[in-house]
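Partial view: only certain chains, each at its native spot in the assembly.
By letter and in written order, the chains are A and B; residue numbering begins at 1 in each of them.
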C-alpha cells in the first residue's frame, strides 16, 4: 500500500511535469488560445455553405443573409470533411474492436486490466498526440521530426494540400496514433503493470509513433526516398508490433506459459474476440478508404473492395492452413487471419486489383500463421498474436506494394526499385522502433513498473492492481479449461 | 439409519436420472457441477499453436439424503437411468449420515427427510 501510494504520486508528478514542461517550452497556452479560438474557425466556416449555427429556426434565419454564394470548392470541402470525419469515427471504433479482441483472448482474471489499458491508450493518446505527437509528425521541421504545431498551436485552418480543416485531419490522425499504441497492449497482456503501461502509452503516442510517421507521411526522409505505405501497414501496424515485441521480450512470458509445467491459457471468451474482430474489420473501412483523405469516388470504392476481399482471403487461408496442420478449423486462426489480411492490404490497397488483394490477403494469413508458430518456438509470449498479425503481415503488405503496386510494383513494371525502397523503409522503421522501445521499456523496468509480481499474476492483475474482478457473480475456474461432455 | 448417496453422472443424463428418481418417489436432492476423471480418457483440445488434453470432464454430482431402506431402490433407479455401457457413465457412492435437521420446521432425523408422496408414503399404500 505504502509503495503503491508512492508510485502513484510519482506518476501524477510525472504527468504534471510533462504538461508544465511542454507549456513552458512552447508558450503554448497563449498561442493555442489565439490560434484555435472558435471565433476564427467559426468565421471561416461561415464562408462555407453553413446554413445555420443552431437548430432553433429563429436564430438561424438572420445569420444566413449576407453570406457569399458557396463555390464548388466549398462544396468539395464539405464532402471531403464529412467523409474524413466518418472514416475517423470508424477508425476510432477500432479501439473498441481491439479492446474486445484482447479481452476475449486473455484469461478472466486479467480482463479488467486489459480493458483499462485499451481505454487509457485512447485517453492518454488523445492528450499526448494533441500536445506533442501531431506536431512532431506533421509539423514542418527536418527529415526526422516536425518542430511546430505542438498543442495544435499555429496550425493552418485548412490542412495544406487538402480541402479539409486541419482539425479534421488531426482527428483522423489521432485515431491512427491510438491504434498504433493499442497494438502492444495485446502482446504484453497478463503481466504488465498498469502504471508502467500508462508511461508506455504516453511515450508511444507522443514520440515514437509520430517520429516514424514523420519519416513516411510527414514529408520525412523515407517519403523523400519514395517509400510508399498508403494507409499504414508499416507506419501504424508494424511500428506498434515491434514495440510490443521488445516489450514481450523484456517482460518475459507469463508464469507457466512455457516449459515442462506449461498449462494451456485459452482466451476466456470467444464471443468477445469475434465481436472485436468484426468491429475491427468494419473499422478498417475507415482506415484504408479514409486514408485517401478525400471523397474521390473511384479510389475510395476500389480501396473498400480491396480491403474487404483481402480480409476474407486472410480468414480463409489461415483457417484452412490450421485445419490442414492441426486437424480442426479453429476460430482464433480465422480471426487472426482476417486481421492479418487487413494489415497486409493496408499499404497497397489503393494500387492493386481485387484479385491481387486476394493474393495479398491470403498470404498475409499464412505469414501470420507461421509467425505465431515461430514466436511460440522462440518462447516469446505474444498473448493475442499481435506481433504476427501487425508486424509480420505488415512487412508483407509493405513489400506487396513493391511487388503488385500498379505504379511501381515488380510484376507490373519489372523494376526492383520500389521493392528496394520498401525494404529500406521496413528495416529503418523496425530498427528505430526496436531501439527506442528497448530504451523505454528498460527505463520503465528499471523503476520496477514493468512486470507485475508473481503473486499479482497468480491472483490476477484485476484483483491486485484494480481491486476488482470483471465478472464477480460467475464462478470461474481459472486453471482448468472445461469442455462439455 | 440415514444414508447419503452421491451419484456422479454425465451431464446429459441429469434429466433422465431426475425423472427416474421422481418416478420411484425420491423428492429431495441436490445437484452440483463437478469435473472429474475415472476410467475414461480426456478430450483433446486446441488453442492456437498447441494441442492439449482436458482430462477432467464435466459431470453432474447428484446427492440424496435418504433412509437406509431406500438406498437399494434408489441406486438401482440411478444405475438404470444413467447407463449407456460406455466408459464415463459414472459412479455411485454411499456414505453414513448422523443427523438431519430441517430449518423451516425444525424436524430432526428421518422426519426431516419425508416429503409429500415420497417413496415411503408410496410404500405404505
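List of remarks:
Just so we're on the same page, a residue touches a chain if its C-beta (ideal position, glycine included) is under 8 Å from a C-beta of that chain, and two chains touch if they have at least 3 such contacts.
Worth saying up front: this structure is predicted, and the values here are computed from it rather than measured.
Taken over the entire complex, each labelled chain kind is present as follows: A x3, B x3.
The rule we apply is simple: only the chains that are shown with their structure count from here on.
Rounded to whole angstrom, the centroid-to-centroid distance between chain A and chain B, based on C-alpha atoms, equals 54 Å. Across the interface of their complex, chain B is touched by residues 264-267, 326-328, 330, 332-333, 372-373, 376, 385, 477, 480-485 of chain A. Partner chain A is touched in their complex by these residues of chain B: 10-11, 35, 43, 45-52, 54, 56-58, 88.
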